[in-house]
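The structure follows.
The block that comes next holds chain A.
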Amino acid sequence: MSSNSSVLLEMRGIGKTFPGVRALHQIDFNIRAGEIHALCGENGAGKSTMMKILSGIYTPDEGEILFEGTAVQINRPDIAQRLGIAIIHQELSLVPELTVAENIFLGDYPQRLPGIVHWKKMKREAQNVLNEMGFDINVDQPAGTLGIAKQQVVEIAKALHRKAKVVILDEPTAPLANQDVERLIELVNKLRSENLGIVYISHRLPEVSRISDRVTVLKDGQLVTTRDIKGLTRDDLVKLMVGREVLKMRLGTVTDYKKKVLSVRELCTSKLLDNINFDLYEGEVLGLAGLVGSGRTELARAIFGADSFTGKVELHGKPLKLKNPRDAIQRGIALLPEDRKQQGLVLGMSALENMTIAGLDKFSTMGVMKKRQEREDGNLLVQKLQVKVSGLSQETRTLSGGNQQKLIIARWLYNKAKILIFDEPTRGIDVGAKSEIYQLINQFVKEGGSVIVISSELPEVLMCDRILIMARGKMVLEIPHAEASEENVIQHML
Partner candidate 1 sequence: MAQKQTTLTAVQGANPNYEILKLLLKNYLFIFLCLLIVVCSFLSDKFLTFNNLTNVLLQNSVISILALGQLMVVITGGIDLSVGSIVAVASVLSASFLGMGLDPILTIILVMLLMAVAGAGNGAAVAYGKITPFVVTLATLTIYRGLAYIFQVGSLVTIEDKTFLSILAGKTVIGGIYTPVIIMFIALLIFIFILRQTTFGRRLYAVGGNLEAARLAGAPINRDIIIAYAVSGAMAGLGGLMTTARLSTGSALYGQGYELDAIAAVVVGGASLMGGRGFALNAVLGAFLIGIIRNILNLMGVASYPQMVIQGLIILIAVLLTTMGARKKA
Partner candidate 2 sequence: MVKGRTGKMKALSLVVLATFILLAGCTTANDPGPNANQGDTGNQQTNTVSNDPAATADNKDITIGFSQRRVAGSDWYTNLIRGAEEEAEKQGVKLVVLDAQGDVAKQVSGVEDLIAQGVNAVIMNPQDPSGVIPATNKLKQNNIPLVVVNSNIDPKAEAVSFVSDDPRDTGYKTGWELAEAASEKYGDTIIKAAMISGYPKELVSQYRRNGMIAGWTDFMLEKYGKSNLELVAERFGEWVPDKALPVMQDIGTAHPDLQVVFCMSDVMLPGIFTALNNTGLNGEVLIGSIDGTKEAIRRIAEEPESGLIVTVSNDPRVQGADAVKIAIQVAKGQQVPATHYIANPIINKENAKEMYDPNSPY
């Protein structure tokens, strides 16, 4: 603990208003040297606006920022960099074609003569930085060939090379597998011991409680509290963020396994999947666990007709031909992809258009749309699913992750889907919206639907009726809810 150590960076009374939205209001915040300061809050609470102010992307409307005791104006990203504030974004910003060393030194290559790069020195120093961090990464490798975890390490190395004093990590563990999370946490602890100030933004509350010294909670652009993490339980944190208690969830509650809806036999793909067999029952929520690369997503895409495969898929006992997603959609199978922005939504279209894109025939005759009916249907869906939009024509890009996910759920409900395949249903979604998504899943199965939940978050998988575990393209084990525990699931995933 270092509660008496010096304050590196301080924000006083910061406010920022966008047209129509007050994003931040009177925020006080500080980071001390040698501490990990967690920043929590639901999506839209103001975390990213705050970070953008610190990194010089936005200029605050009011308030002041002090860096090591002197007032500073951070109105350009390069000023933030010069001060020693580094931000590691969720979307990493490495140049994939350049080597690790080049990425670390990007923009200030060591030079032999003006204009002549000192390659040897650059490589040596890059290697040193990485070694000090305790990572063994080949600095000659193109950054794009590294896994996501190592790319993150390179990003941090880049920050360290630039003598950063404050490192802001935005959802660093979201894309990582469990063992990589551990290594990252080690690294962050190491940075703390070297007296850096670390801002740690995460939705994963267990991590937050485990590693941080202090926590600041934001809600709707307002500061809720800043306090030591000590003595704060996970439930307390959630309560602070959401402003209410969150129920312990259980997904599905099917009692009888009588009505088989979907049965998959000997499913193989040329790349990964090897002889997959399983059944899905009416009213069931089936959890699918496995490491990244175990074949979970590939299986989902195959059943949805998005990728080709060999083997048999039967729906209600009848063989299903799946040439493309349209075949699956027509039979009531729906996929909610892991990467909503790339695969789920057309971000430039309105909320309404994204909800109705798969069900255009529901409000059209001979290809001509009845837009009034579309709006009416859209309004019903928005109400039913409690989607927070300023209007049906709000651009989807501007919605939070939870609301974006709700739009896709609405799309499939509108399309009368019977089987929903969720790939990472709550990735990038804050706590409050998370439980709403769970409630929607429960409501869906109660009405006779079936759901497959693919998730990297074990608690989420453990909530399901049945859990299937995949590893290296094979189905390894099936566990009923009652017998499932984190330990035995992890054991089989590896």
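Quick note on the criterion: contacts are C-beta pairs under 8 Å (C-beta built on N, C-alpha and C of every residue); 3 or more make two chains touch, one makes a residue touch a chain; residues count from 1.
Picked so that all candidates are chains of the complex that A comes from, given by their letters.
Note that this is a predicted model, so its numbers are computed, not measured.
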| item | value |
| --- | --- |
| Of 1 or 2, the one touching chain A somewhere in this complex | 1 |
| Candidate 1-facing residues of chain A, complex | 19-23, 44, 220-221, 304, 306, 324-326, 329-330, 335, 337, 342-349, 353, 357-358, 360-361, 364, 367-369, 371, 375, 378-379, 382-383, 386-393, 395, 397-398, 411 |
